[in-house]
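Take a look at chain A:
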Amino acid sequence: MNLPAASFGLFGEAFEFVFSGREAETGGVTVGGTSQVLDLAARQLEVTLLALAVAVLLALPAGLLLGHYGRGEFLAVSAGNAGRAIPELALIALMAAAVGVGMFNLVVALAILGIPPILTNTFVGIRQVDRSSVEAARGMGMTERKIITRVELPLAVPTIMGGVRTAAINIIATATIAPLAGILTLGDFIIARNVYGDAGVLAGAVLVALMALALEAALAGAQWAMTSRGMKLKRS
Partner candidate 1 sequence: MSKRYPGAEAFAVEELDFEVPAGEICVLVGPSGCGKTTALRMVNRTVEMTSGDISIGGNSIREGDPAQLRREIGYVIQQIGLFPHRTIAENIGTVPTLLNWEKDRVRARSAELLELIGLDPEYGDRYPSQLSGGQQQRVGVARALAADPPVMLMDEPFGAIDPINRSRLQNEFLRLQAELRKTVLFVTHDVDEAIKMGDRVAVLKKGGRLAQFASPTGLLMEPADDFVEDFVGADRALKRLALMRVRDVDLWTAPLAQAGDPCEPVRTAVAAAEVPHALLVDNESRPLGWLSRRDLAGESVPENADSTADPLIDADSVLRDGLATLLQSGSLYAPVVDPRGRLTGVLSVEIVSDFLSSREASESELSAAERPHD
Partner candidate 2 sequence: MTEFLAVTAAVDESFFTDRSGGGCIQENRLFCPDWVTDNYDRYLDPTLEHLILVGSAVAAGFLIAFALAVFAHRHRWLQTPFLAGTGILYTIPSISFFFLLLPLTGRGAMTAIIALTAFNLQIIFRNITTGLRNVPPDVTEAARGIGLTRSQVLRQVELPLALPEIIAGLRIATVSTVALATLAVFANGGGLGAEIVTGSNITFKTGIIVAGSIAVLMAILFDAVLLLARKALTPWQRAAP
């Protein structure tokens, strides 16, 4: 690819960095280029989705049960508040320094960031379900399990998905600093400026932003697909 890089300024260089690669600041080797970009992007997506899945698997059932039985309101609600206060950088750094680098530890650390918003929103979403709908379901002879999965869960989808989306944004953003924990994601372009140069930094920033927006759009789409028709009508 032969683009007039200079005319785009730094953006042009970043473009070149992504599609054809540039010489490393440290000299010698070529860095960037589609294959490295795809590699790091795939890794970032992988870590993000893994951590999100772990967070959902842990927080969703907990939130459903707490919400259904109306227990642990203080815990469920303060989790969300406390979660926001965790400094992402300190969490990843401490995990890497005290527990060790590597995929498993990273996923655990990222999942910790994802759990609070999902837990809180699931709890709140379930509690917000009209109690008369639940009573009606019980009156029709549904088991508690069925009440949770057939009545409460569908009605709480928008709120729960709000929590999942918050978690996802937080996780993918933090996955950008995963190179600190030894897992190379797109954030490597940003963090290792002395290797990739400003072109690499800008390219990394653009790629991370696009990836986060794409994930958010996908989750918004998933939420739309999961929301029952009756509730969409009610909202419009």
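These made the cut because all candidates are chains of the complex that A comes from, given by their letters.
The rule we apply is simple: a contact is a pair of C-beta atoms (placed from the backbone, for glycine too) under 8 Å apart; a residue touches a chain by one contact, two chains touch by 3 or more; residues count from 1.
Just so it is clear, the structure is predicted and the values come from calculations on it, not from any experiment.
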{"item": "Single touching candidate for chain A, where 1 or 2 all sit in one complex", "value": "2"}
{"item": "Residues of chain A touching candidate 2 in the complex", "value": "9-11, 26, 81, 84-91, 93-94, 96-98, 169, 172-173, 176-177, 179-180, 182, 187, 190-195, 198, 201-202, 204-206, 208-209, 212-213, 216"}
